[in-house]
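Every protein chain except one is present and positioned as in the full complex.
And now, chain A:
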Amino acid sequence: MTANPASPPPAAATGRPWTCPFCPLCCDGFSLAAAPRPTLIGSDCGRAAAALSHFGAAPASATARVDGRAVDHRSAVAAAAAILGASAQPLFAGLATDVAGMRALYRLANGCGAILDHANGDALMVSTRALQDRGVFYTTLAEIRNRADLVVCLGTNATDHYPEFFRRTAPAADAPARHVVFVGACMAASVPGLEACTTEEIGFAGDVFDTVALIAARLAGRRTAASDPALDALIVRMQAARYTVVVWESSSLPAQGALVAEAIQRIVNTLNRTTRAAAFCLGGGDGGYTANQVMTWLSGLPLRTGVHMRGLVHEPQRYATARLLAQRAVDALLWVSAFSPELAPPDTGLPLVVLGHPGLEEAAARANSVFIPVSTPGIGSAGHLFRADGGVVLPLVPIYADTLPGVAEVAADIAANIAAARAEGGAR
């Protein structure tokens, strides 16, 4: 990030209002110039720039492939249906798609008895498991803008992976003065949105686990063996603040990160007995929150759930993609990655179907594989994504009319193909 918040966007730049689908902040306040290459205007967000570099001013031409050979859409759909229909236990993973894509994938999962996990399933499960065990008290972008007088970034500077976080939550004109504390993280060099805030960096007292445990214990009034002057000062600040927001990042935590999430929940709950506080989890990228929300409302259970003959089974640990593949507990993989060619399927010898960005062609070019290029919501097609704070859903508009089908269309085609094959007596 080399953003200089003071410098206005170049005067010559024009563009259309656009909603960025490339991280769960879903920024909708910047515009996009479509030519000569899609370029964000009004933000120097590196994450968006990197993602946009995989798109041209016009739709890419891409062809479906079966075993690496170019085929038409219908043959690719039939080959995908053959793989999934013949599988005793398919895994749907990646799941980087929008609401419509997930709706259709859930129907397809019912048609072939699949287990569903997301590419960021490990990070998603950190927040999901903490929520299932203890609950959560969270806040949203506009609440932070208007209310937060203390923001504590725990183990993350927020901007490395969510470059516009501070601008999206920058204090409103009539909001209280804000102090931002980075705990165990280095503030980025120049951060748009922090101009009006005072900032401070302090170290962990030990590691992140020790630190949150210490804060939680001291807030709860327990005397702890260890003492750390910087943390003590932070605790006093939190108790005096009118509205503390604890920001954390689910993918930046070490193993057992759910313990950190639970400690943050204890911290927030204790503060809420006397003053006000809330947590904000940065996570859910690549459509992770979207996939989890849709899965949960349709089935009643979050991701890492299988649609089995014996019913729905939710296994937050056992149904991790890496573990299922390593244990050979699945015999076919459907990988969905509509936003980026960088989200490639894991290495596996299993029969493979990829619904992906055209740049993923090489990821499914071997024998026993099907590649179907799909449109990217917010670039080639409309769609909806959930923002990081949970309840806000943003509509995405395309910047050009794509030649490629969306994930929803392809999933529906495959499901229809499987159903038709079954009806003809080709049941597995």
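Note that contacts are C-beta pairs under 8 Å (C-beta built on N, C-alpha and C of every residue); 3 or more make two chains touch, one makes a residue touch a chain; residues count from 1.
One rule holds for everything that comes next: contacts and distances are computed from a predicted model.
Participant: Among "Cytochrome d ubiquinol oxidase, subunit I", "Glycine C-acetyltransferase", "Formylmethanofuran dehydrogenase subunit A" or "ABC transporter ATP-binding protein", go ahead and choose the protein name stored in UniProt for the chain not displayed.
Facilitator: "Formylmethanofuran dehydrogenase subunit A"
Participant: Would you mind spotting which of A:S53, A:T198, A:N272 or A:Q317 touches the chain that isn't drawn?
Facilitator: Checking the options A:S53, A:T198, A:N272 or A:Q317, the one contacting the hidden chain is A:N272.
Participant: Of the residues A:S75, A:Q239 or A:S299, which one touches the chain left out of the display?
Facilitator: Result: among the candidates, A:S299 touches the missing chain.
Participant: Check each of A:V99, A:V183 or A:V246 against the chain that is not shown and name the one that touches it.
Facilitator: A:V99
Participant: Can you list, in ascending order, the chain A residues touching the missing chain?
Facilitator: Given the touch definition above, chain A has residues 17, 19, 28-29, 99-100, 103, 106-107, 110, 128, 131-143, 145-147, 168-169, 172-173, 242-243, 272, 275-276, 278, 293-294, 296-302, 307-314, 382, 384, 386, 389-395 touching the missing chain.
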